[in-house]
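All protein chains but one are shown in place.
For chain A:
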Amino acid sequence: MNARMTAGYRTFTIFNYIFLTVATLSMFLPLLNVIAQSFSSPFAIDRGEVLFWPVEFTTIYYQYVFQDASIWRAFGISVFITVVGTFINLAATSSLAYPLSRDEFVGRKQLLLMIVFTMIFTAPLIPEFILIRELRLSNTLWALMIPTAISAFNLIVMRSFFIQIPKELIDSGRIDGAGELRMAWSIVLPLSKPVMATVGIFYSVMNWNTYKNALYYINDRALYPLQIKLREMLITDDIVDTGNDLFSNLATASPQGVQMTVIIVATVPIVMIYPFLQRYFVKGMMVGSIKS
């Protein structure tokens, strides 16, 4: 390397670090601003004084959000569809992915092709809507869990994992006289914890964030998941549904603080699983991309 190149590259490096820092801050600061607003007084928010640190610190929005039964209810619904839905996702996906990974399964290529086709050519919304209606799933929480039971992408990720489990293990199980189900349960499944965790976390994020299907299929307010509730609070500024005068005044006077607080409440679960999430999704992305 000669000196001129080094100088040029050094300048680039400095700008590169500055650029990446700015890019990272642009991801981080909006979140910080939301947190700061949720702890700031309505007056400070209205004056546009809140940047990245609370101004005139208060927890009043949190008190308001936590006393609102409908928010708690929506939170509970979201927890339910995340837990039960993810269980359904994993059971349905793995029980199809496992046979698809075995050479003994005649027609696996054709079946896989049929599944990949659904990724490229998706059915229009209305026939699906009519189907859900005809199946009597509308206005039940099943409408949020059954139609999304298997994602083709996650299925392929799981199948790729199952394929690389050595055949000798399965053969040795057979010699010991184990049936297919027993081999799947006590040999393959215990080895599959990493992929189950990866795909399970993908699915839980999907279930927690579910909005579209709830908008299409759920009219009953008692069954609204948190995302629908949050959206409602973001577009209608009258969040007054409370018997408490103090809180009513607060909410009508400054809806933004309340909105930012509900955003925090809806984000906390994702933030809590993010460290686990991050460990796995890079691997998951790779496996999925190799096959497609």
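Assume contacts are C-beta pairs under 8 Å (C-beta built on N, C-alpha and C of every residue); 3 or more make two chains touch, one makes a residue touch a chain; residues count from 1.
Throughout what follows, contacts and distances are computed from a predicted model.
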- Note on the structure: Its UniProt record identifies the chain omitted here, from "Alpha-ketoacid dehydrogenase subunit beta", "NADH-quinone oxidoreductase subunit H", "Sugar ABC transporter permease" or "Glutaconate CoA-transferase subunit A", as "Sugar ABC transporter permease"
- Item | Absent-chain contact - pick from A:Thr59, A:Thr118, A:Ser172 or A:Ser186 | A:Thr118
- Task: Would you indicate which residue among A:Thr24, A:Thr59, A:Ser172 or A:Ser186 is in contact with the undisplayed chain?
- Result: A:Thr24
- Hidden partner interface residues of chain A, rising order: 1, 5, 8-9, 12-13, 16-17, 19-21, 23-24, 26-31, 33-34, 37, 45-52, 92-93, 95-100, 102, 104-106, 111, 114-115, 118, 120-131, 146-147, 149-150, 155, 179-181, 184, 205, 208-209, 211-212, 215-216, 227, 230-231, 234-235, 256, 259-260, 262-263, 266-267, 270, 274, 277-278, 281-282, 285-286, 289, 292
